[in-house]
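Here the structure is laid out as structure tokens; the discussion comes afterwards.
For this view, one protein chain was removed and the others were kept in their places.
Moving on to subunit A:
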Amino acid sequence: MAPPAQSQRSPSPSQPSGKGEVSDLKSQLRQLAGSRAPGIDDSKRELFKKVISYMTVGIDVSSLFGEMVMCSATSDIVLKKMCYLYVGNYAKVNPDLALLTINFLQRDCKDEDPMIRGLALRSLCSLRVANLVEYLVGPLGSGLKDNNNYVRTVAVMGVLKLYHISASTCVDADFPAMLKHSMLNDSDAQVVANCLSALQEIWSSEASSSEEASREREALLSKPVVYYFLNRIKEFSEWAQCLVLELVGKYVPSETSEIFDIMNLLEDRLQHANGAVVLATIKVFLQLTLSMTDVHQQVYERIKAPLLTLVSSGSPEQSYAVLSHLHLLVMRAPFIFSSDYKHFYCQYNEPSYVKKLKLEMLTAVANESNTYEIVTELCEYAANVDIPIARESIRAVGKIALQQYDVNAIVDRLLQFLEMEKDYVTAEALVLVKDLLRKYPQWSQDCIAVVGNISSKNIQEPKAKAALIWMLGEYSQDMHDAPYILESLIENWEDEHSAEVRLHLLTAVMKCFFKRPPETQKALGAALAAGLADFHQDVHDRALFYYRLLQYNVSVAQRVVDPPKQAVSVFADTQSSEIKDRIFDEFNSLSVVYQKPSYMFTDKEHRGPFEFSDELGHLSIGAESTGTVVPAQRVEANDKDLLLSVSEKEESGGPSNNASAYSAPSYDGSSVSAAASSQMLSELAISSVTGHASQSSLAIDDLLGLGLPVAPAPAPSPPLLKLNSKAVLDPGTFQQKWRQLPISLSQEYSVSPRGVAALTAPQALLRHMQGHSIHCIASGGQSPNYKFFFFAQKAEESSTFLVECIINTSSAKAQIKIKADDQSASEAFSTLFQSALSEFGLP
């Protein structure tokens, strides 16, 4: 703690020694409590200040609660504020004492000064004591109708606070409806904005349990509401504008002309002084034009200048956040910044986190026309004082080299790095030269000449050492003293701490042996002996493997260890493009800054109730269990996640249309669709009774039959639809289709108890469904929730059906969503699917 400043106006707390001072304060407060002498407020104020200071620096002054409340009778607004603050801070731990304060807070809620009314109401709602909520309803109700906008603003937020203390009280008092009324009618923009913010929060969390709430939430995105906000947008404060823009970003216009109207209206927001508004507007523009390719390109052109301004003005934190967004954009449209690359040149004073992102940007924007300048610039950073940045810039040069066709000049530069005689520069450059050689073997002569001059003794970093050893092995026929260098490295086997280097050493000496046997034989023997004695399991195993290979047949060994190699054309990208799309959907959120979609870093409970599949990682791929059906299904773990998460988003989009794929993931319409499907069931039941069945009677029969859990499964009707039993679909296509196609059918069935019993593991169902020519592409989940993605193809044509099926074994329900290339056939397919499902578990 800093020494107390001797300031006249507010004595800062001297080092408080604890108990003594608190009891001292207590007695002083007590003296003042009853007094009505003039000037008493001033002495109260000094005391209160002390109490608040103690409270803020973390000293427990809750024992003064009674005295503070006693002193609270005052007309001085600052005293009141301090008192409210104190009460708000300690009420939660002293619920009994908090009751004492209710009285004076309620009285203040009726004060004639609107400021006091507002403050009292805010404090009342901030008590956060569950058994006091009954006292909140009255003041909140009148606060919402107050004729002063300040009080109304506070009351709206109060409703939200009440909701978080006790959701049922809030809903029972019909506050959401009142907020909705205010939102659409209040004259004050801040009140309207607060209503919007509160309602979004309330309805989103209510939506899982109440059908009405989810309908209301949908209604927020309806045309009249969105237009209402758009028309008033200039009245709002900059923060409220962000909120409105967020809402507009989720709106799906029905006509093209709407899109242009909205963009025209919002264009001046791009010039706003507040970066948050600018970025929110950019999100709206990007989302609106997703389906219009050429307009989308124009949008990129339009947003370029504002984004670049945001990068170069403002705090480094802001630059970082904006640069992350630029990085995302440049991945989607590499051309947009290719002529503005100079904006990403690093400046000396910038923090390294900004520099690092700028280097990534430079790598991303490099193309034929600007490579020379960019690489020149990057090379200057290699001599930078900041070593991590110097390393990054060398890596950047390497990455550019790997993505370009004309690498002449770049290779020269990299080779110059090798001659710079700086350990870390040489190390980084070696790793890069290795990668370059794997892609451009034609450069080997030039590189080898330089690499050959590097003394292996100067290289300490394992990665670099491994790279050098790899090159020694690979090009041992061209490097005169390769066997001898390897030999000396093997002599120091014991001193080599990195297992990676030892592994490379083994392989390199093998390769060298095949090319120059007489010179290497001795070294190989020594290496194998050392490897067999190695304590590291991998090194030991590899040495043993090589030894036995050589024993078996030397030419076979050569084919295994040193086959002729093809140049690598593309190095694997670390992040799949689907993940990038996901992040793009979450533009203007922290996902972009963290460079991963929100489901990867948010807690389960904040993801929305339906995203049960937190075991996404445990997914098994259908092909692994079903074997032969879908060949070459090598999906990375990320993609597995995505397969499910993408579809979850799809459900959330609600009723079928393409744009729903871009609705916010927090939106969750599962209960809607569940409710809708049960509604559909009952409607169907009625229509079949009254004989007005307009849809396929087969489907209805099945629906009804399955609707009764104990009813025997209906005999499989002759399939109208023949499915191809050897259908093939790769996961990428599946995901793409799943995104594109609208939901053509969404239903809920009951699963027979036998089926439930048989579903101990997802694999059982997969095999069963495969028997019906319905193939699984991914499955996952744990009891009681299982999730499957199936696909099937028509026998005669290549029309595909995609199914998402969620089975809850405890409620014996299966929810399915069907998407189909040929929508008209989805009804028939659904029937087929159900009958297949209903047979599951039958002996």
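Convention: a residue touches a chain if its C-beta (ideal position, glycine included) is under 8 Å from a C-beta of that chain, and two chains touch if they have at least 3 such contacts; residues count from 1.
Keep in mind that, in the parts below, contacts and distances are computed from a predicted model.
Enquirer: Name the absent chain as its UniProt record does, using one of the following: "MHD domain-containing protein", "dolichyl-diphosphooligosaccharide--protein glycotransferase", "Glyoxylate reductase" or "Vacuolar protein sorting-associated protein 51 homolog".
Expert: The correct option from "MHD domain-containing protein", "dolichyl-diphosphooligosaccharide--protein glycotransferase", "Glyoxylate reductase" or "Vacuolar protein sorting-associated protein 51 homolog" is "MHD domain-containing protein", the UniProt name of the unshown chain.
Enquirer: Looking at the full complex, which residue from A:P306, A:P731, A:G755 or A:G780 touches the chain that isn't shown here?
Expert: A:P306
Enquirer: If I consider the whole complex, including the chain that's not displayed, which of A:S291, A:S589 or A:N785 touches that chain?
Expert: If we include the chain that is not displayed, A:S589 is the one touching it.
Enquirer: Could you tell me which of A:M183, A:V226 or A:C242 touches the chain that is not displayed?
Expert: Looking across A:M183, A:V226 or A:C242, the contact with the absent chain belongs to A:C242.
Enquirer: Out of A:S27, A:T293 or A:S315, which touches the unshown chain?
Expert: Only one listed residue reaches the unshown chain, and that is A:S315.
Enquirer: Mind pulling the subunit A residues that touch the left-out chain?
Expert: On the subunit A side, contact with the omitted chain comes from 2, 5, 7, 9-10, 12-13, 41-42, 45, 49, 52-53, 56-57, 76-78, 81-82, 85, 113-115, 119, 122, 148-150, 153-154, 157, 160-161, 188, 190, 194, 197, 237-239, 242-243, 246, 267-268, 271-276, 278-280, 305-306, 308-310, 312-315, 317-318, 321-322, 342, 345, 347-349, 376-377, 380, 383-385, 420-422, 588-590, 592-593.
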